[in-house]
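Of the protein chains in this complex, all but one are displayed in their positions.
== chain A ==
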Amino acid sequence: MLEIEPWIWLILSCISGEQHCSELDHMFNFADKHLDSKNMTVRRALEVWKLGIVKYLDALKLQEKLLLDRKIGRVPDLVLSLQHPPTYTLGKRKTDHNLLIPESDLKSLGAELHYTERGGDITFHGPRQAILYPIFSLREIGFGARKYVEGLESVMIEVASMHGVKARPGDKGETGVWVGERKIGAIGVRISSGITSHGLAFNIDNDLSWYENIVPCGIEGKGVTSLRREVSGELPSDDVIHDQLIQCLARIFRFSDVQMKHDLPVLPIRGQC
């Protein structure tokens, strides 16, 4: 009976809706580990595909192929690690009212615009922004949609903290990762038959002026930032930061190993699976 008291205190203190309550999470992780004895001994490797700079549509076609492959078990849980050339993307809600300049102007600026099936609002991707697209089976990793998104937030928060930056998850309705009132990481996910695609975008040292052409993620009155802006000293190379994100992803989603995939496909992918 004595063990229940801390639970009651934590529940009462964390009682407002979707509040991110780290003590409670810690307790549930502890509880999950005890319930999770079946999976704890199973070693699962996270396969990593490092793709360099990839056009948005090419990455999308690859994800669609891998989604189907993952569904039938032809590939394991894997993550694509890449960056995009300047690209604006919209989610399923098609919130193009948050694009502040005519679509025709984007081309002359050297950017593409794509409508996607992911959740979330409008965002920008560009060079020096780290992108991870995990293709995970939610059932195999043992996470529901919300916990998965929270896990992606934690990945970016942990990497920020490795560089001395204190980041936090967003308030209710503002999914993503923030430093104060400035957004450093964005999330947009699609779940199809329990398999994830799309994922996270973490600003390392990308040109932030591109965000002036949109209301980022549809959230008015808040800014964007990057690791470069928040860190006074030297930053390691982008490759190192991508590796840090991958290592955190592997740990948070309980993989025992990380394996780089060799024999990567040549993009763009031609034909269908």
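Criterion: contacts are C-beta pairs under 8 Å (C-beta built on N, C-alpha and C of every residue); 3 or more make two chains touch, one makes a residue touch a chain; residues count from 1.
Quick note on the criterion: contacts and distances are computed from a predicted model.
S.K.: Given the choices "BHLH domain-containing protein", "TAF1A polymerase", "Cytosolic 5'-nucleotidase 1A-like" or "Glycine cleavage system H protein", state the protein name listed in UniProt for the chain not shown.
M.R.: So, among "BHLH domain-containing protein", "TAF1A polymerase", "Cytosolic 5'-nucleotidase 1A-like" or "Glycine cleavage system H protein", the name matching the hidden chain's UniProt entry is "Glycine cleavage system H protein".
S.K.: For the chain left off this view, which of A:R74, A:K107, A:R146 or A:K166 is in contact with it?
M.R.: Checking the options A:R74, A:K107, A:R146 or A:K166, the one contacting the hidden chain is A:R146.
S.K.: Determine which one of A:R118, A:K183 or A:H242 touches the chain that has been left out.
M.R.: A:R118
S.K.: Identify the residues of chain A touching the omitted chain, counting contacts across the whole complex.
M.R.: 8, 11-12, 14-19, 21, 24, 28, 31-32, 35-36, 38-39, 91-93, 117-120, 139, 142-150, 172-173, 175-176, 187-194, 196
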